[in-house]
Structures are given as structure tokens and as C-alpha cells.
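Note that one protein chain is taken out, while the other chains of the complex remain in position.
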Amino acid sequence: MLAWLRIVIDVLIACGAFFALVGVLGILRMPDTFCRMQASTCVNTLGVIGLCLGALLYAIVLKQDAGSAVKIALIGLLILVTNPIGAHSIAKGAYKAGIRPEKPMETDDLGRDSE
Amino acid sequence: MKTDLIVFAVLFAALAAVSLIRLVKGPTSADRMVAADAADILICCAMVLFALYSGRGIYLDIAIIGALLGIVDTMLVGRFLEKGGKK
Partner (left out) sequence: MRKTTFPAVLSTFLVCYAFWLLLTWSVAAQELIAGAVVSLLAALFASRFFIHEKAGWLFNPAKFFVGLFYWVCVFPVELIKANCDMAGRVLGGCKNVKPGIVKIPVDLKSDYGRAALANSITLTPGTITMEITEEGEQAYYYVHWIDAQSDGAEAGEAIKGRMEKWIRRFWEK
């Protein structure tokens, strides 16, 4: 029973690590600023969810420590709730500051409407 | 018995270090800010795993503070760019 649980926990954390790896690779290799923002969303959605679920199972079942479990759940919840606000703010700020990709975008409705 | 936790913690910390390449290289300040935000969150994840490994709850408190302050500096740079900062 406990060995199965260890395997489940390891698989969850490994999923989180895989999506974090994908996000970091995207930040390094994507061609322009806005695409890098899109890739960084991978880190703080499924990366954080996978890690927090694994850590939560570990804290509840193996350590039986309710205080740590609540704090881990709060960390995951706080990152998930606050992250989109930062993403809106930085994307809008980058567009307003005149940052454009080198290759022109397919459609640019915001640029068309704000002229 | 707890080796897997510390292995994953080191992996997350290494990913944070890799994302700092974009922080150094990034052509615009928005790029740098995105990379710094990702590094902050990855360090929080590593800290959660290390707290479970070492059994000290203080790392979880630091991870909460890190997650809360990460959003503040992202929004600060976003507002600065929006109100007419330089690229």
C-alpha cells in the first residue's frame, strides 16, 4: 500500500517537473516576447499543480502533518490565483511600451483599434 | 527513503538556474521579468520539497512569502512599462 503511494507521489511530482522543464525550455527558445510569456504559463499551472498534489499527498498520508498540508495547499492556491494578474499586467505593459515581435503578427486587432 | 524528494528539489532548483539565462540575455525588460517570475516560482517549488525532506516547517513559510512577493514585483514592472517606461 505505502509503496504504491510512493509511486503515485513520484509520478505526480515528475509530471510537475516535466511541465516545468517544458516551460523553461519555452522561455529559452521561443522566438518573441509574447510567446515566451505563453510558455512561462506552463510552469505555474500544471508544474505547480502536479508538485503541490504530490507534496500534499506526502504530507497528509506519510507525514500526517495537517499544518504543513494546509500551507502547501495555500502555496498552490496563491500561485494559481495571483499568476494571471501578473500575466495581464506584464503583457499589456509590454505592448504599451512598444515591444513588438521581429516577425509581424498574423493579426493585430489591438494595434488596429488603438490607431 | 526520502531520496526522491531531494532529487526533485535539486532538479527544480537547476531549472530555476537555467531560466536565469534568459534573465541575463533577454533583449527587453519584459523578457527579464518573465524569466525572473518563473525562477521565483521554481524556487518556491524546490523549497516545498526541501521542507518535506528536512522536516522543517519554516521553509513552507518562506515559500508562501516568496509566492506573494513574486506577484508584487511582476505587477510593479508591468505598471511601470504601461505608464511609459523604456523598453
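By letter and in written order, the chains are A and B; residue numbering begins at 1 in each of them.
One rule holds for everything that comes next: a residue touches a chain if its C-beta (ideal position, glycine included) is under 8 Å from a C-beta of that chain, and two chains touch if they have at least 3 such contacts.
Because the structure is predicted, anything quoted here is derived from the model rather than measured.
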{"item": "Visible chains that the absent chain touches, using the contact criterion stated earlier", "value": "A"}
{"item": "Identified contact with the non-displayed chain, of A:C42, A:A55 or A:I99", "value": "A:C42"}
{"item": "Chain not shown, touching residues in chain A", "value": "18-19, 22, 25-26, 29-32, 34-35, 37-39, 41-42, 45-46, 49, 66-67, 70-71, 74, 80, 83-85, 87-88, 91-92, 95, 101, 105-111, 113"}
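One rule holds for everything that comes next: only the chains that are shown with their structure count from here on.
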{"item": "Whole-Å gap separating chain A and chain B, where each centre is the average of the chain's CA atoms", "value": "11"}
{"item": "Complex interface listing, chain A residues touching chain B", "value": "6, 10, 13-14, 16-17, 20-21, 23-24, 27-28, 33, 36-37, 40, 43-44, 47-48, 51-52, 55, 58-59, 63, 67-68, 71-72, 74-75, 78-79, 82-83, 85-86, 88-94, 96-99"}
{"item": "Interfacial residue positions of chain B with respect to chain A in the complex", "value": "4-5, 8, 11-12, 15, 18-19, 21-22, 28, 30-31, 33-35, 37-38, 41-42, 44-45, 48-49, 51-52, 55, 57, 60-61, 63-64, 67-68, 70-71, 74-75, 77-82, 84-87"}
